[in-house]
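Okay, handing you the structure first.
Just one protein chain is left out here, and the rest sit where they should.
Chains: A, B and C, in written order; residue numbering restarts at 1 for each.
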Amino acid sequence: MQQPRLSIAELDRLLCAEFPQAFNTQSGLRIKEVWHGGARVERAFDGASLRPGGTISGPTIMMLADVTIYIAILATIGWVPLAVTTNLSVNFLRKPGPGALVAECRLVKVGKRLAVGEIAIRSVGQEDMVAHAVSTYSIPSRSADGDIIPSN
Amino acid sequence: MQQPRLSIAELDRLLCAEFPQAFNTQSGLRIKEVWHGGARVERAFDGASLRPGGTISGPTIMMLADVTIYIAILATIGWVPLAVTTNLSVNFLRKPGPGALVAECRLVKVGKRLAVGEIAIRSVGQEDMVAHAVSTYSIPSRSADGDIIPSN
Amino acid sequence: MQQPRLSIAELDRLLCAEFPQAFNTQSGLRIKEVWHGGARVERAFDGASLRPGGTISGPTIMMLADVTIYIAILATIGWVPLAVTTNLSVNFLRKPGPGALVAECRLVKVGKRLAVGEIAIRSVGQEDMVAHAVSTYSIPSRSADGDIIPSN
Partner (left out) sequence: MQQPRLSIAELDRLLCAEFPQAFNTQSGLRIKEVWHGGARVERAFDGASLRPGGTISGPTIMMLADVTIYIAILATIGWVPLAVTTNLSVNFLRKPGPGALVAECRLVKVGKRLAVGEIAIRSVGQEDMVAHAVSTYSIPSRSADGDIIPSN
């Protein structure tokens, strides 16, 4: 089994440094596990994401899906912060109750230009998915000496 | 041409009352136009949604897409606040610069149980789309006397 | 573990009788396994589905994905032939070489009105997916006496 290119500690440090708006001590995001080809990320409960009926907002779930595949890609191919989402498709399956969410991403393709993964989102401790997402990221080209070539 | 079932003023009032976390004077959302089968909604620029490189975050764009189709559905079939997103699929096309966004939704189906719409998102004043989304909402059944029958 | 509602033999018989254009001795489709919540279906190789470069056409792959989730739904909830696809989203990951394909569907939601599943498609005997699909089916309402109520 291949090792991830970046550990949880390395990812935490790099993400907080580069994306302070999204990753910070307040954001409630916590990388639980990374491996070659995937990642598992939790999001602590946060009253601001509640919607009428006591459920968590769709955008909160989409953001967690997007962050989790991004972390899975970084863990698998190394630090390419300029990888960008080109598609995110989410099916909302059940309304999550108030509580922490956990997303698990499994990459189904890691190509030179595109990575694709599916993401299962659950309430922590529950088996049924609250949402299922599939997302594609575009990976910037690198020149022979490692520089990123602008694309697209 | 059919009139919308709810005016901008009615939608503003109902949404602020029922979804104070998402619609409030701080949220920056502004319904610009509604018609039978569609809606146009702007989102004011907000520093918290900025990402490195001066672009606006994906979740911000997805939230605007989701709100806009919701408003288009309400304007078209009347007040059904329990309509819920079942699918949202977004293609990110170009990185928006810092600035206000405008989303325009056109419903392509309004059935008894499902409504489907496509949403074009642009930076205000620009022609090229920054993102294109398609979303499906599930519409709750109503009994003969107008009560909502739980479903799904 | 729950048993499927319909066995492979029952599904074969019902599908051939009701959908003779799609399921027949020529179609090359073969149900390999069904269980409560999923199905695995093979499609024999067929020269007419070849494309330049020796790969299998996209529509062939989409058809196999669509058939496989349909069979998974029937195996799980019983014979509801009027269930219809409302959405099918496919990511094409690698070009399959000429040869048989196998699709495996796992349902992630089976509600009263909607069923959602993800489908992995591979070349027989290979581990990497050639495509990954997610699909939603609308399930017709049934009245108390089992009649189907037209919807949507």
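The rule is short, and it goes like this: a contact is a pair of C-beta atoms (placed from the backbone, for glycine too) under 8 Å apart; a residue touches a chain by one contact, two chains touch by 3 or more.
Owing to the predicted nature of the structure, the values given are computational and were not obtained by experimental measurement.
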item: Hidden partner chain, touching residue among C:11, C:34, C:63 or C:120; value: C:63
item: Given A:20, A:97 or A:111, the one touching the chain that is not displayed; value: A:111
item: Those residues of chain B which, in the complete complex, touch the missing chain; value: 89, 91, 93-94, 108-109, 116, 118, 120, 129, 132, 134, 136
item: Absent chain, residues of chain A that touch it; value: 86-87, 89, 111-114, 136, 138, 151-152
item: Interface with the unshown chain - residue positions in chain C; value: 18-19, 21-22, 48, 50-52, 57-59, 62-63, 66, 81, 84-92, 95
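Quick note on the criterion: only the chains that are shown with their structure count from here on.
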item: Most widely separated chain from chain B, with each centre as the mean of CA atoms; value: C
item: Type of chain B:chain C copy interface by residue overlap (half), same or different; value: same
item: Intercentroid distance (Cα basis), chain B paired with chain A, Å; value: 24
item: Chain centre separation (chain A, chain C; CA means) in Å; value: 29
item: Length of the line joining the C-alpha centres of chain B and chain C, rounded to whole Å; value: 33
item: Sequence positions of chain B contacting 2 or more other chains; value: 86-87, 89
